[in-house]
Every structure is written in C-alpha cells, then in structure tokens.
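Structure record follows, encoded as structure tokens.
Every protein chain of the complex appears in place save one, which is left out.
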Amino acid sequence: MIGVVGHFDHYDRFLQAIRKFRESGYDNLRVASPVPHHEIDEALERRESPVRAFTLAFAILGTIAGLFLTINTAVSYPLITGGKPIVSMPPFLVIVFEMTIMVGAIGTLLGLLVNARVPRVLIGPAYHPRFSEDQFGLFVFCTPDQIESVSSIFREAGAVEVRHVEG
Amino acid sequence: MAGYRLTYANVNRDILRTMEPPGKLWYILLAISIAFVALGGFAFATQVRYGMGVWGLTHPVMWAIDITNFVFWIGIAHSGTLISAILFLFRVRWRAPIYRTAEAVTVFALFTAALFPIIHLGRPWYFYWLLPYQQVGGLWINFRSPLVWDVFAVLTYMMVSIIFFFTGLVPDLAVVRDQAKGWRRRLYAFLAQGWQGTDRQWRHYTAAYLFLAALATPLVVSVHSVVSWDFAVSILPGWHSTIFAPYFVAGAIHSGLAMVIALLIPIRRIFRLDPYVTQTHLENLAKLIILTGLIVGYSYAVEFFIAWYSANTFEQGAFLYRVVGDYAWGSWIMIIFNAVVPLLFFVKKIRTSTPWLLGISLLINVGMWFERFIIIVTSLAHAYDPYTWGLYKPTWVDLSITAGSFAWFGMWFLLFAKFLPIVSIVEVKEQLPPPTKAEMTAGAPE
Partner (left out) sequence: MEVNRRDFLKVLGIGGAATLTSCSAQPPEKLIPYLIPVEEIIPGKATWYATVCRECPAGCGMLVRTLEGRAVKVEGNPDHPVNRGRLCARGQASLQGLYNPDRIRQPLLKDASGSFKSVSWEEAEAWLAGRLAELRQRGKGSGIAWLTPHTTGTLDQLIDRWLQALGSKRRLRYEPFAYEPIKSANRLAFGLEAIPTYDLESSEVIIAFGSDFLETWISPVMYAREFAAMRTYEHGRMGRLIFIGPRLSLTAANADQWVSVPPGTEGVVALGMVRVIVTEGLSKAVPKGKVDSIKSVVNRYTPQFVSKATGVEPEQLERLARRFAQANPGLALGGGTAVSGQEATSTLVAVNLLNYVTGNVGETVLFGPLSTLSRLSTYREMVALIAAMQRGQVSSLFFSEVNPAFTLPKAAGFEQALEKVPLVVSCSSFMDETTAKANLVLPTHTPLESWGDHEPWEGMHGLMQPAMQPVFQTRSLGDLLLSLAKRLGDAPAAVFKEENFYEFLRARWRELHQRVRPDVEFEAFWVEALRRGGEFKELPARRVRLNVGALPQALKGLELPGQAGSLILLPYPSINHFDGRGANKSWLQELPDPMTQLTWDSWLEVHPEDAKRLAIGEGDLVVVKSSHGEIKLPAHLYPGLKRGVVAVPIGQGHTAYGRYADPHHPNALDTRVKERGANPLTLLAPEPDSRSGGLLWLSARVTLTKTGTKYLLASVSGSDRQHNRGIAQVIPLEEITRGGQEAGHPTKKDHPVRQMYPPHEHPIYRWGMVIDLNSCIGCSACVVACYAENNVPVVGKEEVARGREASWIRIERFAEGPPDRPETRFLPMLCQHCDAAPCEPVCPVYATVHNSEGLNIQVYNRCVGTRYCSNNCPYMVRRFNWFTYEWPEPLHLQLNPDVTVREKGVMEKCTFCLQRITDGKARAKEEGRPVRDGEIVPACAQACPTRAIVFGDLKDPESEVSRLSRSPRRYRIFEQLNTQPAITYLKKIVPGPKEI
C-alpha cells in the first residue's frame, strides 16, 4: 500500500481538500483527526455505523438469558420461601432487566471493537502524533505514478506538510 | 486567567500538564490513604479471625454502618453516570470538562461499595455463594432475594461504568501516548489500543458511545432503586415504603453531585484548570443540587406524613423514634444537611462562591451518610416487638473499616489524578470551534 499524507492546520482547508480529491476521482481516502466531526463523514459520504445492531441483538439476548436463568433455576430446584410461588415474576424481572443492560453494553463494546478494528498493535506509517493534537491528516491511496499529482493537490489545498508513505 | 485563549494545542498542553510527575503533597496523601486502607484491612482480618462479634452489631440491629457505607458509596457512584450519560444524551455542553472526574468517582465509588456486601457477611470466605452458578446438588441462588438483585445490579453497574469510562478514555490515551516518552509511552501505547482517530474509528466510536450512554441512563436509575428495595421489600416499619426507589435515586444523585463538587474544587485549584472547569460548571452542579435537595426534602416530609396518616402504631412508632429517640441527633443532621442547607444555593452569591460550595457539598455528604445510617439503624433498633428493642454502638472495627473504605476511594482517586487525564481532552476540543483559516476569533468554551 502506498499513498500520500497531507497535514492540515486548518479544518476548513482540510475539508476543502477532501472534497477536491473526491472531485478529482480519488475515492480511497482515509482521515485522522483529533476530534470527530460529522462534516468529515459527510464529506467522505460514509454510511451509518452498524454498532446499533450489535447493541440491540445483545440486549435481546440478555433478556432471554435473564428469563432462562431465573425461571429455569427456580423450577429445577423448587424451594418455597415466604409462601411465594416458585416462579415469581416480579422479582425475576429485576434480574432480567439487569441482564438486558449488561449483555447489551457488552455487545456495544464488541460492536465497537469489531467495526473500528481496534485493538490494533501496529500504527501505520501514515499516522503522525500531531493528528491527536491539533492537525488533521488526510491519506490518499494512489499508484506510484499518481504521487506527484496528489502531492500538488495537497499543496494547493494548503497542507502544511505533505508526506509520501510506503508499506 | 480570563481571556485565556483555548486552542487544540494548549488544551493538550494544559491537560497533559496535570499528569506531570507528582509533588510532595500527592505522595503524602497517598501514604495516608494507604495507611488507612491497611488499618481497615487489619480490622477485617480481626473480623474473619474472631467472627462478626468484633463489630458493634447486635440483636436486633444486625445491619448498621456496614450497609450504611455500602448504600452511601453506591449513591456516590451515581453522579458519574448521571453527568456523563444523561447530560450527554441531552447534549449539555458544560458536561465536557467535568464528566471524566465524575466517571472516575463512579468507578472508584463502586470499587468501594462492592467491598461491603462481602465484608458484612458472617462468613465472608463464602461470598462466592452469592454468585449465580450451579452449586452443591444443583442449587442456585434465590432470585427472589433483594440481596441477589443487588449482586446483579452492582455487577452490571460496575461493568457498564468501567466500559463507559474506558471507552471515553481511549482517544485521550492516544493523545498521551503521542506526547509521552519511554516506559510511559509503552504503557499508554498499550492502553490506547492503537487508537489513531481515523474516520472509521471515530464513526463507530461516536455511535457506540451514544448507545452506551443510552444503556447507562436507565441503569443508573435502576441500580439505586434496587438498592432501595433491599429495604423497601422488607416488612420493617421505616423500611417498608413504596417511596424508597425515587427517594433513594434522588438522594444518590444528591450526594454524588456534592462529592463531584467537593473533588473538582481542589482539582481545579491544584491543576490550575480554571479555564476548563469554570465557575459556571460548578454553578450548574449547584443548581442540580437544589433540585435533588428539594426532592430529598419532599421525600422526608412524605415519609413522616404517611406515618402519621397511616394511623399505624408501628409506622408511627418508628418515625417518632427517629426524631426523638436515641439517634435523634443523626436524624436532625440528615434533615438539615440534606434538605435545608442545599436551599442556600438559591442565593447566587453562595452558589458562585467556592468556599460556600465546598462547605455545603461536604455537609451534604455527611448528611447523606447519616440518612442511610438513620434509615437502617433506627428502624432496626425499634422494630415490632418492644421487648427486643436495642441499641447499636460501633466498635473500633466498624470505624476502622469505614475509615478504610474512604481511604480506599481516595487512594484510587489519587492514582487516577496522576495517571489519567482528569479532563477529557477530546471532548473539550470538541467544544472548541475547529481552527480555520478565517479564524483568530476562538475564545474560551462557554
């Protein structure tokens, strides 16, 4: 994988750069920024994150698990306490609720890890510490022959630094 | 430091500065907390060796400050999730600089609270019998027992808050990583889990964070409700009351907010974070406290009203005993500190003056501790059968373990203050207008 990274001090310039690259047909872009911004997603036209699905699925799973746990254990070893029925739903629902939340939260975390590809061990050469500080980074994948033109677009767009990255 | 200009760069600088190698004060405080934790540990060892009898507990008061501490710390734990999750859902902007501290309070308060269900057992070495797994002869735990609900509620709450806390931390850890050298770099590189702030990571991150917040919000309400049911589902006059769930939740948030203020004020001073944690933030917290204080006050009133209105000898006996009995002094501390004192925040001068804020929030914490003490002890001391009435007097063990629990919380918090960014770098930046070519007008976040 080869490409060019442009560092931007300024957010507006950076957004313009993204748009320009897309106009000039470069769709394979990657962005690194100190803060999230939906303009970036809009500019890159990303679709909605699928994490929500994870949350829902696991929450439902939690509910079912909760019901199974409480009812099944009570029935399989019936003991009368306080003259209450073996399957007493009101108290069981408390457990069910907690299970729903817990499993749902675990699912959400899972969804995040899976989709965001974290945790990862290696940090790519394209990354630069200033991206976590005050600079916006734009990485354009391209073929060796395109490097020149890409770099020039970066300069026009006002990148304070343009790096050529390989591997 | 009015007019101090916040930019992405100096946000990084200012907040990372809080993580510089600690000074003498920090070490002294840490040493003190560890000493008290050790004392508490010794007291617990004594209890294990000789039996629960070394506590001041007795018949009929079989729960006292062991459970008081449990409920108190669970309560403290509520502010965090409230501020981070609920205010997040409501998109409250002033949340950004304070939520990290609040969440830390939550997590460490839970660490503390979770000790007491184990400590208070007569045979603590069997605490795992309370966990849901198949035990001898296929017996499971009794899901009808409020104590089991506790186990689930607390464990869930602990897990969710830790996930929430850590998720929020990751991007900041990346920042630290990028600025750190040597072993610290390696440490934070590991903690940051290879975060790069790419568009993909951010996209799923924001989504996940939103849903976690959405899950945490009902949870925070449920947890203290469940804790309150430890008492509400019993048949003891003074415990058996339907108002308990909302009453306890409000009380929990009440104490939680107070605790956050009490911690933010020194932090703000020590780490010179005034531009981030401004007077406005504290004032907003103070306003919330007015609200919770009013709810708590109302609950007190209702309890007494119902006791009178029920025309039930036992109820009336219990509540009369609270205000005129052996522990009346505690009841008055509880009523005045929790319901009356907070009303001072109606006065702008008071809620904007740091000393007043600090003082009152400390009083509220004292008051809330006594609220739990009074509810638990007075109700047990004067239960149904007058012949069994008795008093509870703490011994050195009760007190040492209580002191130990506060120290334990302090210890974690001190470590947090030095090893993690106490203000969320990313979210503060989010509140700033991003640097643009046509800028030079950026100011402090409102």
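For reference, chains read A and B in written order, and residue numbers begin at 1 within each chain.
Quick note on the criterion: a residue touches a chain if its C-beta (ideal position, glycine included) is under 8 Å from a C-beta of that chain, and two chains touch if they have at least 3 such contacts.
In this text, all values refer to a predicted model and were calculated from it rather than measured experimentally.
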The one of B:147, B:301 or B:336 in touch with the missing chain is B:147
Missing-chain contact, candidates B:10, B:234, B:279 or B:353, resolves to B:234
Touching the hidden chain, out of A:38, A:84 or A:120, is A:84
Of the candidates B:298, B:314, B:406 or B:419, the residue in contact with the absent chain is B:314
Listed in rising order, the subunit A residues that touch the chain left out are 79-85, 91
Touching the unshown chain, subunit B contributes residues 50-53, 57-60, 62-63, 120-123, 126-127, 129-130, 139, 141-142, 144-148, 151, 230, 233-236, 313-314, 317, 380, 383-391
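Keep this in mind: only the chains that are shown with their structure count from here on.
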Separation of the C-alpha centres, subunit A versus subunit B, in whole Å, is 30
Subunit B residues touching subunit A in their complex are 7-9, 12, 132, 134, 137-145, 148-149, 152-153, 155-156, 159-160, 163-164, 167, 170-171, 174-175, 177-179, 193-208, 211-212, 214-216, 218-219, 222, 226, 229, 426, 429-430, 434-439
In the complex, subunit A touches subunit B at residues 9-13, 30-37, 40-41, 44, 46, 48-49, 51-52, 55, 59, 69-70, 73-74, 76-77, 79, 81-82, 84, 88, 91-92, 94-95, 97-99, 101-102, 104-106, 108-109, 111-112, 115-124, 127, 129-134, 158
